[in-house]
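Some chains have been omitted; the remaining ones sit where they do in the full complex.
To keep things simple, chains are lettered A and B as they appear, and every chain counts its residues starting from 1.
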Amino acid sequence: MKSLTPGRIQLLLLMAFCLPIPLLAQDEAVLNTGDTAWMLTATALVLFMTIPGLALFYGGLVRSKNILSVLMQCFALTGIITVLWVIFGYSMAFSDGGGLNKFVGGLSQAFLNGVTPDSLSGTIPESVFITFQLTFAIITPALIVGAFAERMKFSAMLWFSVLWFTFSYLPVCHMAWGGGIFGDWGVLDFAGGTVVHINAGIAGLVACILIGKRVGYPRDQIKPNSMPFCLIGASMLWVGWFGFNAGSQLAADGVAGMAMLVTQIATATAAISWMFLEWIRHGKPSVLGIATGAVAGLVAITPASGTAGPCGALLIGFASGSICYYFVTTVKQKLGYDDSLDAFGVHGIGGIVGAILTGLCAASFMGGSGLDISVGSQLFIQFKGVVVTILWSGVVSFVALKAIDLLIGLRVSEDVEVSGLDLALHDEQGYSQ
Amino acid sequence: MKYLIAIIQPHKLDSVREALSEVGVQGLTVSEVRGFGRQKGHTEIYRGSEYQIDFVPKIKLEIAVASEMVDKVVKTICESARTDKVGDGKIFIVNLEDVLRIRTGETGSEAI
């Protein structure tokens, strides 16, 4: 996020010197319309990533009898998380947590207490900051959906999301961005490598193992019902991610610009890395391959987008594209668990690759924005952030899922799974005459 | 020769096809159909408009078989398509007067 660079400070001093405007002289707490304009847009872009972006990416990948169940999960999460965010989410993520502040915020801003059109957060209205951060809170549980798609009960999905959001998303978000330990340690996570991707990826892994494989997996042919939807979704994720990464600067400045540029570079590199690797190994490049590669690149550049330069982006793109390729198409097949849409394979693995490489690519010799400590120390700090996130999310997910399974059951019946979730759970069909 | 028309549950297609290959059936034709029968359909609701859908998705297999194979094929379908639930489907047997393979012009059981 935005910081006071020496250049900025100099400018401020000069301005303070010659402009007798009290507001500026005091603490710069002035709304900047340019920053606000960009953050309004960035917020729309990140919401767009979930609905319709992610919903389509996931919806296209399942069988047509289940497409609505996936769309429903993404859309309902958008609704539920928004309301929870207002009630306690924003407060627990971003307010002071008192004695627990290292891990989670408090409830002083519950129900957005005290927020008015005049409240500022840096140079933008606090309302914009709240909505922007909300869109991150929405997409994270929606990402997990990919892991247990085509077999989870809708009610169980809602309960799980509510619990996981409360006990894993909010704390990790607070640790990284709300004043918690990641900040203290100096973990670099510009736009959510730990908070969003590793967090969600691990939850997905735990969930798909606990809930078990889909009926017929991997024997039956489980093919995407609409590759065009999948590609539209991937494209929307790509475009929307500009809001995600460049928006995380909370300002329309050079860092935001660079975040957009490196996002584009890493994504493109990861996409064509996957494409060429598949071409070499299988003889043909595929649409699903290149799209998945792009998402892997987007995931991996996320934590690094505020600190890496163009060359670092090439590296992160190539590393994430090829490691995720290898993991998803080979390792996963061997391990044998059924992560339906590779929530872990792409977001978990891609997130870890990105979080670690962020430490390296921030170094000035990699064209990054520079580090105050040695690369080795930074890498260790990044590693600590990754491990804490993995453990935290893993434990919360495990406990929440076990509890729900006991109370209401996680899975639909086999009959329902065979005939499709859309009709059984929602009395609707995806396509008709 | 006989022309068998079998209506089966969609998710049984793969196992039926494999079982038939094993008993020597070398060709068949598949179509997606909707069936009406004892098996209940389902309800759909769109903004309060409730529709009772009586038709359920089924797969239709058409298989030309030489007369001596008929019993074996019927038995194989029966076994591999069975789930013991209402809606498992039927096999209809019609007499087949002749067959012709377009590529070669062969006719009769040669052409199957």
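In the analysis below, a contact is a pair of C-beta atoms (placed from the backbone, for glycine too) under 8 Å apart; a residue touches a chain by one contact, two chains touch by 3 or more.
Owing to the predicted nature of the structure, the values given are computational and were not obtained by experimental measurement.
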item	value
Formula for the entire assembly, written in the chain labels shown	A x3, B x3
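As a convention for this text, only the chains that are shown with their structure count from here on.
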item	value
Touch list for chain A against partner chain B, complex	216, 220-221, 418, 423, 427-429
Residue numbers on chain B that touch chain A, as the complex places them	11, 14, 42-46
